[in-house]
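This view holds just a subset of the chains, kept in their places.
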Amino acid sequence: MPRPSGRRNDELRPLSITRHYTKHAEGSVLISLGDTRVVCTASVEEKVPPFLRNKKRGWVTAEYGMLPRATGERNNREAARGGQGGRTREIQRLIGRSMRAALDPAVLGERSIVLDCDVIQADGGTRTAAISGAYVALMDAVEWLLGQALIAENPVHSGLAAVSVGVFEGQVITDLDYAEDNRAATDMNVVMNDRGDLIEIQGTAEAAPFNRSALNRMLDHAQAGIEQILRAQQQALGGGAAA
Amino acid sequence: MPRPSGRRNDELRPLSITRHYTKHAEGSVLISLGDTRVVCTASVEEKVPPFLRNKKRGWVTAEYGMLPRATGERNNREAARGGQGGRTREIQRLIGRSMRAALDPAVLGERSIVLDCDVIQADGGTRTAAISGAYVALMDAVEWLLGQALIAENPVHSGLAAVSVGVFEGQVITDLDYAEDNRAATDMNVVMNDRGDLIEIQGTAEAAPFNRSALNRMLDHAQAGIEQILRAQQQALGGGAAA
């Protein structure tokens, strides 16, 4: 049963990672995964939220947005509607938690890094693309901090990438595009580090429950896809990141 | 290494499910899991959201709230702050998706069931307790609809329950209370149906990544815990639900 995209079941969409995409941010990355395109910027701020003040620990957080016409039908602009919706908040919380899992806040010191992930064009998998791209922007911001001698040591201790997997027409597939995602029985987002350990797993039975065996096959797919993305991140970063 | 609660690693907290807890709602349940107490009401409304109008399908959705002093320190009231926070929205989306996975919307017909899950007292595991309790309230609302002859057939096709599992001091444990949750390396919420299939799995590496082996042990714990909760739900429902 071929996928709508014609890809092999375990085949990622073409992936490209462009660093220094915009000029102001300490880290700025455009990640394209097929037709999904996300701008990820990392902004260093010399302050922390109130609950962390005077604790000698840093903070990493994320915000997520979508241009109104990133999608097939125009979505009302969240700023115009008066606030971020539930899906947006859920996604940005996921991105923030993932980034924090890759980094030692004590080494970062009492400052913040804000990752802004804005979807320019959506074709499925925006949240996992955002995580994979935000990680590269985070690395660039860390490099900037090291270059400015604001920190002496790299606080990022792990590689990190994410991918979506799912069950589509009875097959486990990797990196669902919108057409596939829309008809998938199950959809799962997986975040892993570069040691193959899990950081986040969020699986949802959209149309049909899934058993442990399907879960295991999805995780195998996820791990293989994430390994490819980790390599692409390292290639984009010049091979020298995160030890 | 004993748990702070003194429970065995796979031991649920005492669970009680009280039906008909309040008088107005078509379904009304108080679920207590240890010191976590959630009021779950199911309200039948003879309308559907705009995107479902004239499609002869029903809608099930959920809202979640917490009394300001359900917790150790008072949280500002969300209504007074001007809106629901990200955590609240994430949880209510999870509850709603889970409920929809247990029910055939075409059999429900063009009407809505709203599950309100309000935490009276919190001690960890409020979202999974809310799911397990909301399911019973949903069943009572369905019974009411059948009794009123508004529907001819039971739209609920599966049992459904949820539990939290996690890794604490290197051990996989079931049903974390607040003290355990606060210090757990990993926290995972699992929703399953009564055939042992997964509806949702949300695992987060709070303090340390987890490998596939830990994931599998957590899922074993989850499945065992959920089976107990499913039995408690059936007992509360008088043994004759769903199925």
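Just so it is clear, A and B label the chains in written order, and each chain counts residues from 1 on its own.
Convention: contacts are C-beta pairs under 8 Å (C-beta built on N, C-alpha and C of every residue); 3 or more make two chains touch, one makes a residue touch a chain.
Since the structure is predicted, the reported quantities are computational estimates derived from the model, not experimental observations.
Shown here are 2 copies of a single protein sequence; counted across the entire complex in this file, the number of copies is 6.
Criterion: only the chains that are shown with their structure count from here on.
Subunit A and subunit B have centres, each the mean of its CA atoms, that are 28 Å apart. If you check the complex, the residues on subunit B that touch subunit A are 83, 85-87, 89-90, 92-93, 97, 101, 158, 188, 192-193, 195-205, 209-212, 215-216, 219.
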